[in-house]
Every structure is written in structure tokens, then in C-alpha cells.
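Every protein chain of the complex appears in place save one, which is left out.
For reference, chains read A, B and C in written order, and residue numbers begin at 1 within each chain.
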């Protein structure tokens, strides 16, 4: 059940049953994904970093819902483009290993393009 | 390998090796997630919906990278909060089934709060 | 020169000279605005709140550029829809005065819908 492909298949059915495929162009799905991230951001905007790591139960439940929404649109978008987001994440980690070697990146929150400076 | 938990564990190691845990408050991870969605949005902003569904190979490769980045930060954020994003997605689908019954939602891209109108 | 209408007029000329009006649907301009906010977010994502209030000169210059980009797309979008964003801001402040009366909102960073709770 908790396999990405299963989620993507389920979302496709959900969308087809409602005749929503017509709205789900990749462009539109990117906007929907972005709007959901906006809702997540709203929850965190006035919290300190410490507070963000110790959410009360009702806020945590709300955050879980938003994470669900974001994962839904990310999975749908990826499915429309023939991409597995988990596989894409692992590919990106391989790249990041080269861009952020431990020797240079340790304890430093800089973009790799700033290492040269 | 393509299991969410494995991705989360791998990301935790990646972060710990680089001493990056200090930067990964949920608040900061939400911002990082949001910035990555911004990069994805930039790719799609001037495309028509049709163009967005027929990306040339180099753009598709770039999109895959951004989807990877988004999945990375979503998985990391969820891990910090003890959430499995795939499970959260399925929970949300259950809710959406009630909010968007086929009889009311078919072919209509409205928010459920607008059904009453 | 620093009048919103002048900025909007200048942006319209800039766009027309480049034959870019064809790309500037309100939908696309919203995405462009969102992508620029993503770039701003990236600058701030790993900073503490304190660091964000004491940016070194080069970061501040970068932030100014991003604020410029955001203002550009906000002004363009508003212009396409016949809206003056400064006037819209003042209208919203009038509404916020009612939603957030000083007596209830003082020192509290809650959404007005949470006051009842």
C-alpha cells in the first residue's frame, strides 16, 4: 500500500472517476503543488525554529494533512511525466554527494556554487 | 530501495555526515521545500498547458531533478515530524473522497467549499 | 518616477517592445511571481531570524534584486487586471483593522479565525 506506484495509481483512478484529468496538465499540477506548499508555509510563518520542532498535536495533525496534499500533487505531477519521485530523489542524492562533498560542506549551509568564493 | 522509509533514513545519514542537522528545523525545511517548488514553477511559467505535457528531453530531465529535490525536502520534513508522507497522502485521499463525492465533483474544478454556492 | 502607475506603464512598454505580451496571461504572471518569491525564500531558508535581520551587504543587494523582481511581476499582474496594488494594500489594511482589533490581536500571532477558539 505504501508504495509510490500504488499511490500514483490510486490518484489516477480518483481523478478519472471525477473527470478531472482535463484539469491536470503538468502546468496546473505545479500550481496546485505550489498552493499546497503555501498552506504549509502559513502554519510555520510566525513560529520560531524551536516552536516548529515542538508542534502541539492539533497543529501537527494539520501539518500532516498538508504534507499529504503536497505528496498527492507531487505524485500526480510525476506520474503525468512518467517519473517516480522516490527514484528521482535518489538520483538527486547521488548528484548532491558530488556537489556537497563532506570535506567541503561539513557544518556549512552554503549553496555549492558559493564554495569557490 | 524505493521505499519512503529508506529514503528518509538515507537523507538523515546524508545530513548527519555533513553536520547539517543544526539547519534542519521544520521551519527551515518548509522554506527549502518552498524554494525548490519555486524552481519547478520557473520551468513551467511561460509554457502553455499543452507544452507542459510535451516537454523536450532536456527540460524533462531538469523537471525530474526538481521533483527529486522536492521529494527530498518533503521526506526530510516529514521525518523530522514523525510522519510518513505516503501514509499522509492516503489519509488525505480518504478525506477527499468525502469532500469531493463523484456525484458533486464530476468534471468540476471547484473547491469543496464552493459546492454549496 | 516612484509612482506605481509609472512603474506599470514602464513595464508595459518593456514587455511590448519585446513582444512578450503573448506570454503575460494573469495565470503565467502568477507563476512568475511565485518563482521569484522562491528565489527570495532560498536566500533566507537556512538563516536564523537574527541573521535575517543583519544581512551582509552582498546578500542585501541580492535581496533587493529579488524584491525588485517580485514588485515587477506584482505590478504587471495587477496592471493586467486593472488593479493598483498600493490601493489594494490600503483596502486590505481597512479589512485587517476589523479582523484584528488591537484588543484581541495584541502580541498574538494567530489567524483571526483562531480568536474564537
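One rule holds in what follows: a contact is a pair of C-beta atoms (placed from the backbone, for glycine too) under 8 Å apart; a residue touches a chain by one contact, two chains touch by 3 or more.
It should be emphasised that the depicted structure is a prediction, and the values quoted were computed from it without experimental measurement.
*Asks:* Which listed residue, A:35, A:53 or A:108, touches the chain dropped from view?
*Replies:* Counting the whole complex, the residue in contact with the absent chain is A:35.
*Asks:* On chain C, what residues meet the omitted chain?
*Replies:* With respect to the unshown chain, the touching residues of chain C are 1-4, 7, 10-11, 14, 17-20, 22-23, 25-28, 30-31, 33-34, 37-38, 40-41, 44, 47-50, 52-53, 55, 60, 63-65, 67-72, 74-75, 77-78, 80-81, 83-93, 95-97, 100, 102, 105-107, 109.
*Asks:* Of the residues in chain B, which ones touch the absent chain?
*Replies:* 27, 30-31, 34, 46, 48-49, 109, 111
*Asks:* For chain A, which residues lie in contact with the unshown chain of the complex?
*Replies:* 23, 28, 31-32, 34-39, 41-42, 44-46
Everything that follows uses one rule, which is that only the chains that are shown with their structure count from here on.
*Asks:* As a quick test, compute the distance in whole Å between the mean CA positions of chain A and chain C.
*Replies:* That gives a centre separation of 24 Å.
*Asks:* Which parts of chain B, given as residue numbers and ranges, touch two or more other chains?
*Replies:* Each of 23, 28, 31, 34, 37-38, 41, 44 in chain B touches at least two other chains.
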